[in-house]
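Let me give you the structure first, and then I'll get to my questions.
Excluded from the complex is one protein chain; the other protein chains are retained at their positions.
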Amino acid sequence: MLIELTDVRKAFNQGKPNEFWAIQGITTQFEVNRISCLKGASGSGKTTLMSMIGCLSRPTSGRIRLQDRTISSLPERFLTQVRRHTFGFIFQRFNLIPGLSVVENIMLPAYPLGLKASSLRSRAERLLEQFLLVDKASNPVEWLSGGEAQRVAICRALINDPQILIADEPTANLDSRLSREFMVLLDQLSKAGKTVLISSHDPVVFDSPVVDRVVELEDGLMVSGEG
Amino acid sequence: MITLLRKQRYFIDYTLGTMMRHKGKSLGLLSVYTMIIFMLASVMLFSHAMRSEAVALLADSPEIVVQRIQAGRSVMVPADYLQRIGKLRGVTEKRGRLWGYYYDPAVKANYTVMASEQDQLTINDIVIGEGIGRTRGLSVGDYLTLRSHEGKAFSFRVSRLLESESELISSDLLLMNPQGYRQLFGIDESLYTDLVLSVRNPREIQKIAEKLTRLLPDSRPILRSEILRTYESLFSWRQGVMLILLLGSVLAFVIFAWDKASGLSAEERKEIGILKAVGWETGEVMRMKFWEGVIISLMAFLIGYLAAYLHVFYTSAGLFEPVLKGWSVLYPSFQLTPSVDGLQLATLFFFTVLPYTLATIVPVWRTSITDPDLVMR
Partner (left out) sequence: MKRSNTFFVCLLLLLTGFMASLVDVASESGQGLPQAPESAELVSRLGLTDLSLFTEARYTRHPSQADIHSAFQDHPVALEHFPTGSLLQPPMGLLR
């Protein structure tokens, strides 16, 4: 057992007339070395749940434990530390930084570590090789195709060698062929020891044979997929 | 330590990359900023150099000048005043000066005419400053005709031009024989324009001036320290006027820079969210933005200052000439001795680099303390 959620709730605009509970009490566990998928229509709370697990935001109530640490009550500083060393993120719109080259985008999460330029560079190059991007290394990211941008986003998520990969609607901007290729890549990563958490409402993702477990969300509640 | 430096270097790398994304905008900002610093620094350097130049040049001018005031107007001083002063303790030399102005309608310029004993000029010879020579097109051996007080024309031969190095004080000077001076202006042998006294000990000057007003109640002593003070305030005032004229453009820039530096666009906001999501701390995002502010303002400061330095000391502040020159025909050409007031420079630095850098950081701090999960939405 790696990630443990206990009665996690999240409210937006709390105390205001437009108060809205995105997550209304979820208790579950995500195992190591598995590919788990959060499935549900948009607005069902997938993204909110993922961002709480990934330490991007904190639950309003409830508890999230990572290994033996309760991360839901950590102060911002420590959250950043946890995020930096434990999680790699792949976003729906890739969220690459325009103006920087492919390799610079990949090295971005490692900048605050202050590694030696050569070792950082060789780390990035290993990933570029693995994801067939070597010849694009110094191109600006604006020139990339959707599939390439997605692979750059994966490389960026992996640069600090995190245990857990969080992918939010990763296939939303890919066609079905690229989506299937993406799932193959995830499978390889999972086999290499990573834990993967995806949110998606794309059947190519949640019906994929590589996914070990599907959790279905609806209006901020789990409706199926107890582990 | 090395890790820390390396980190800063990565931040600089990153911020340069994002700045180059809007190349035109960044370069435009840099050049406007540089222009402003250039103008401000030019005014500062020029006024300071002018002030110190005046102090240095006038260091040897007479300690006390005595004018005679009659019915509130300054008039010629009788020569026997020199005897009436007699032997004052501390006065090493006293003599009468003969000088005045001559308006030359041909070039619409005022000359400063002075009688000079030491040049040992004959009654028909004159020595002129470079400015007059340039304006009238005169060189050694040429003749200059001046109209006397009776309307008669006198022709003088230019025997020498004053050294061009001294133009800042001698550009409009016209030196002649004292006899010739008296004939030209119809001034009696017994009169001088004013008297000058040399005093060796500066601490005695005030005492001597007091004695003078007692001995010669209708005189007005002018001390060298007063002259220097007048020049101090004169150039401070001119600097002030220039700064006020510049104020408009400075304010315009402040608004522009504030808007640019402090208003985070949606794009920048998202960028900060991404950085935080991939594991940057708030402090690290701010350090990166800090470098952006520092890079722009430090570059602008250094380029602007250097350009101003070259402008003031190696092109004689060419851009200010029209302002200083006014209507004067005999504007001297001069080269200022480089001198920089450290305090003024520091002031300029702190009033430009610091506010700009702060303006870049503060809004970032506001956005980056919010949850970074906005990139997910």
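For clarity, chains are labelled A and B in written order, and residue numbers in each chain start from 1.
In the analysis below, contacts are C-beta pairs under 8 Å (C-beta built on N, C-alpha and C of every residue); 3 or more make two chains touch, one makes a residue touch a chain.
In this text the structure is predicted, and so the values were computed from the model without any measurement.
Chemist: For the chain that is not shown, enumerate the shown chains it touches in the whole assembly.
Modeler: B
Chemist: Can you work out which residue in B:128, B:175 or B:359 touches the chain that's missing from view?
Modeler: For the chain that is not drawn, the touching residue is B:175.
Chemist: Looking at the whole complex, which of B:3, B:92, B:315 or B:337 touches the chain that is not displayed?
Modeler: With B:3, B:92, B:315 or B:337 as choices, the missing chain is touched by B:337.
Chemist: Which residue numbers on chain B touch the omitted chain?
Modeler: On the side of chain B, residues 9, 12-13, 16-17, 20, 53-54, 56-62, 65, 67, 69, 72-74, 95, 97, 101, 103, 109-110, 112, 114, 116, 118, 129, 131, 162-163, 165-173, 175, 194, 196, 222, 224, 226-227, 229-234, 237, 295, 298-299, 302-303, 305-306, 309, 313, 324-332, 334-335, 337-340 touch the unshown chain.
Rule of thumb we're sticking to: only the chains that are shown with their structure count from here on.
Chemist: Mind checking the centre-to-centre distance between chain A and chain B? Centres are C-alpha means, answer in whole Å.
Modeler: For chain A versus chain B, the centre distance works out to 63 Å.
Chemist: What residues on chain A touch chain B, complex-wise?
Modeler: Counting only chain A, the residues touching chain B are 47-48, 50-51, 54, 56-58, 76-77, 80, 83-85, 87, 89, 91-92, 95, 97-101, 104, 107-109, 111-117, 156, 160, 168.
Chemist: Within their complex, state which residues of chain B touch chain A.
Modeler: 2-7, 10-11, 13-14, 17-18, 20-21, 270-271, 274-282, 284, 369, 371-373, 375-377
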